Each structure stands twice: as C-alpha cells, then as structure tokens.
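What you see is the complex with one protein chain gone and the rest in place.
Each chain carries a letter (A and B) given by its place in the written order, and its residues are counted from 1.
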Amino acid sequence: MAEKLLEVRELTAGFHTERGFLRAVDRVSLSLEAGQTLCVVGESGSGKSVTSLAIMRLLDYSGGTIAGGEIRFRGVDLTELPQREVMRIRGNRLTMVFQDPISALNPVFTAGDQIAESLRVHKGMSPKAAWRKAVDMLRLVGIPDPEMRAGQYPHEMSGGMCQRVVIAMALACDPELIIADEPTTALDVTVQAQILELLQRLKRELRTSILLITHDMGVAAEMADRIAVMYAGAVVEEGTAAAIFERPRHPYTIGLLRSIPGTTGERGTELYTIKGGIPRIEQLPGGCRFHPRCPYAMENCAREEPPLLEAADGHRSACWLTDMPEVMT
Amino acid sequence: MSPSTAPVRAAGERARADRRPPGLWQAGWRQFSRNRFAVAGLAIMAVFVIASLTARWIAPYDPTRIDMMFPNLPPGTGDHLLGTDELGRDIFSRLLYSSQVSLLVGFSVAIASVAIGTLIGAVSGYFGGWLDTCFMRLVDVMNAIPLLFLNILILAIFGSEFSYMILVMTFTGWMGVARLVRGTFLQLREMQYVEAARAIGVSDAGIIFRHLLRNASAPIIVNATLMVGYAILGESALSYLGLGVQVPQTSWGLMLSNAQEFMLVDPLQAVYPGLCILLVVLAVNFVGDGLRDAMDPRKQAAIARRGWGRWRRNSSKFGN
C-alpha cells in the first residue's frame, strides 16, 4: 500500500450565521494515495466545494470556518497550521484548479505574469527565469504559440485556453496534489473532453495526484481511481472506482448511476431520476440524511443515522441496508 | 348596508387582510422604523417643519427689528435665548424665520427638479433616438460646469430674487435624477410586461406613467429626499456668498456671512446657523438612507449572514 498523501479525518466545516452554525460539511473522511486520483462526486449543495476549500484552508476567506477534524497532508495537519505557514504549502505543493477559468484569472495581468508569480513566490526564481518557465508550462498544457500567449491578457483567450492557463499555474511549482473543483463545468462539451484528457496526461507524465470534485459520474468514471460520493454534507459511500461502478452499496449512488443517460436501460426508456431535491443544510432531516428520498427507506432510517462502515474490502457505505441486492444496479 | 352587518364584514375583511403577506409599503415602513437613525432623522425633520410653520407665533421678536441699544448680547440675556447680533436683532427669532427659507427652498427645489429630471429621464429612456442624444448632451454640458458657478452666473445675470433662486437651483439640479430614471427605463422598457402592455394597445404615456414610473419610484423617492439636503446646502452657500436671500430677509447662510464679519466680537453667532443646517441636512440624509434600505429588498439580509450569503451567491453560478 502506497503512502497516504492526503488524509481527511472527520472534517466538519461550515458557516456561522445569526441562526447558529450551518454545517455544510459533516464529519467527512477522505484519503488519497500518491499518484492516484480521487473523485468526490455529489449534487450541488452536497458540500464538495466547501470540502475542497477547507483542505486548501481557503474557507476562512469565504466566510466559513473549520469546526473540527483534521486534514493531514503528508502527515502534517493543515488545520493546526497558521495561515502564514499554510501559504508555503498552498500554491506550491498543494494547488487548485477552479470551476470558472475566465473569472479565476485576474483581468489586469497577463497569463505569463500570473504563472510566473507562483514561481517567483515559492521557488524564488528571477523574473526572467520565472517567465521562461511560465512559457514552458504553457507549452506543456498544450497551448500553441506559448511565447505569444504568455503576453496576452485573459480576456484575449477562450474559456478552454484560460482553463489551460489555470492548470499551468497549478502545475508550475510541481505540486504533489492538485485539487480540481469542477474544472470542466463552465466549458463547452468538446473543450471539457480536451481538459480531462490533459489532466489524465499530466497525471501520467508528472505523477501528480488529483482530487477531482465533480457532479458528473461520467467524468468520475473516466478519471477516478477511487470515488467518494457526498450527499448533503456527508460522505455516503467510498471505494475504488471499479467497486463503485460494479457494485454500488448506497441507494443514493445507485440512483446517481441509474440517472446517467446511456449506462443502463434501453433506448427510449425514461431517464431515471431521484425523486425530490437535496435538502437545505438549514433543514436536514433526522436520521439518515437521504431517507426522505430513498426508495428503500425503512423505519430505522428516520431515527438513526447510519455510520460509514466497511461493506467490503476498502469499500465503505453509510446505509442500514447492508446487503443491497445486485439487481438494483 | 345595514348597521348590524357592517362590523361583521369589517372584521372579516380585517382577518383576511391579516392573512395576506404584508404589502410593499407596510414591509417598507417596518424596515424603516427599525432603523434608529432614520426615525431620529424623521423626528428632527418634524421639529424643524413645525418650528418653521409656527415661527410667526413662537418667535419672541420680529427677526428684522433692529435694536441698537442691545447689540451682541450673550445668550440668555433677558428674553434673548441665544442673544442678539451686531444690530441687536434676536438671534433665536432669526433662526426660526430662516428655517422657513431653508425648508421652502429645500422642498420646492427637490420636488421641482426631481419632477423635471424624471420627465426628461423618462422621455429620454423610453423613446431613445435623437431626443435621448439631445438630452444627454445637455446633461454633459451642464455637468461640465460646476453647479455652484452656474447658479452664481445665472443669479448674477437675472438678479438675486428669492423665486429666481428656486428656479435657478431647479434648472441646475435635475441632471442626476434624469440620468437615474433614464437608466432604469432603458432596462425596464425591454421587459415582457411592457411588450405585453404595448400589445394590448396601452399608449406610450400610459406605459410610462402606469408601468415604468411605478417600478422606478423607489430610487426616485430616495433621490428626492437627498435632493432636499443638497438644495438646503446650496441655498445656504449662495446666501453666504451674497447671491441668494437678500437683506432684510434672513437665512442661515446669510446669518453665517454676517457672523463671519463679526467673529472677533461674538464668535458664538457663527455656531447656531451652521448647526441648524448640519442638523437638518443630516436628518434628511438619514431619512433618505432609511428609505433606500427599506425599499431595497436586497438590503434586508442581515449582516451576520454575509459569509453564508456570499458563499451561496458564488456557488450558485454553476450549480456548485
């Protein structure tokens, strides 16, 4: 078993409001080994993004707080470190790619400038050397004519090009882990495929680990070594990609898989949807947080919250129904 | 309606009214009354309005009566609450009568210039085209000359009459509102309900006054309130410079100009009129701010929720 690169234990995070603490992330545990890709999958509002910002320790700046748990990055608990020390890791060994590339780039600086800045801050490079490396990075992420592009401003590039710049920025310092928060959601479908391909290639070539946040099971299928499924702020199922796709344990995961067009069912059959909507964090149901929408809900589900338990080797699920019949998928 | 059924029906209506969600005005008033500064501003305004309306009866002296026997009396001498000025005129009475001038100028200029600005802005924004271009060039021209200079220039040419002053300040005060209304109309005229109204044959005037103006009314009202403050300040400045209210009439600005001349003798004289202006304008601005917050639904979210609210706003852009 490889060394654990990132280990999140019982992470609880959220927002202080006048009506008390809003728990956007509830005792989430994740782990990621070096060189692997972990996909965190869930609908909007499931707490994926809050989790990723918490790991980056960027949540403090969005008005949120980490209320408990630990985030071990190569054994060091990031929640214990003051921001001053997190800054040395953030953007250097641990970097992030955001959802909307166009607004993620500062409009008043050139692409080259923004990539070179990381190198100058973290690697102490001279402006000239940093610029040369920035151009190299642009070439690496497949931008044609990188010398010219480095001198351009974000508004002079397309969305896909901007995302390549953001990825180049994230890769510049040769990080150990990249957190990609819905890196393709804001892009056109054809561009999405290119960006995913780029991430795959970079992972192979540079042996960087990726924590990929997505709402799209299809993306997860393509990218993931392991998958964690989040629902309403908690992880409900976690396992290898193969196990999740072949033998999902949690009714929510089953629902997610069945609602992917084209994976199950015949042409012309109605697309499966999970009834109801994700509950607001302010009004979580008691017991299992999925039970109001669950087709298999039992009496016990409304009373007691099921713990995330090992169902098979390395495959954990938070459901009272331990023996999910295989036909369900 | 027979007398016996009337109370029953009224009660029924009241019950129905209670069940309805509070209307825009009602919710607005609740929001407004929760703002301590706005309520204080309203109270101060009320005091000044009452004082100016009843000045004739509550002023202890004729404000223009010169009494060379008792010039520059300190405050509290005899009947002179705030003393007398260099000509022995009662300062308190002069302050009371001056409030008439300030409030009259403030309200009439605000109402008139907001009316003109609304009309020009509405026509400009609704019809667009060359009319809009003309009006907006005019706004550019007016904005390129400092308003105080324009006011002084016009008053110098036409003479410093009280009624002229109101006209002049109206003439130079409408641009802000015009811009605002034009901007709102440019947005609103593309709305579906305007299309719908046009489709069923509502006239242009009908659309402007019934549909568009009602939607633009909140910022217009707020702007009108703030204009009262500007106008009072403008009047005091013009009068201080000697181009506004003329002797023997009196105004706070004029009193200040007087007080500055005699500040070696009686420095306190300069304090009262300035304080009056400060208080009135402050009160008006507080009311304006209260109105703005009360009429803007976005403002009603409490500050404590900022972090969460901001998060939701940002993350809803692409469905998390």
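Just so it is clear, a residue touches a chain if its C-beta (ideal position, glycine included) is under 8 Å from a C-beta of that chain, and two chains touch if they have at least 3 such contacts.
The working rule: contacts and distances are computed from a predicted model.
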Among "Cytochrome c1", "Lipoprotein", "GDSL family lipase" or "ABC transporter permease", go ahead and choose the protein name stored in UniProt for the chain not displayed. "ABC transporter permease"
Among B:L73, B:A110 or B:I152, exactly one should touch the missing chain; which is it? B:I152
The one of A:M56, A:V229 or A:A243 in touch with the missing chain is A:M56
Which one touches the absent chain: B:A46, B:V141 or B:A196? B:V141
Touch rule applied to chain A and the missing chain gives residues 56, 58, 61-62, 84, 86-92, 95-96, 98, 100, 103-109, 117-118, 121-122, 153, 155, 166, 169
Against the hidden chain, chain B presents residues 137-138, 140-141, 143-150, 152-159, 229, 233, 236-237, 240-243, 253, 256, 259-260, 263-264, 267, 270-271, 273-274, 277-278, 281-282, 285-286, 303, 310, 314
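The definition used in the following text is that only the chains that are shown with their structure count from here on.
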Cα-centroid distance, chain A relative to chain B, in whole angstrom: 53
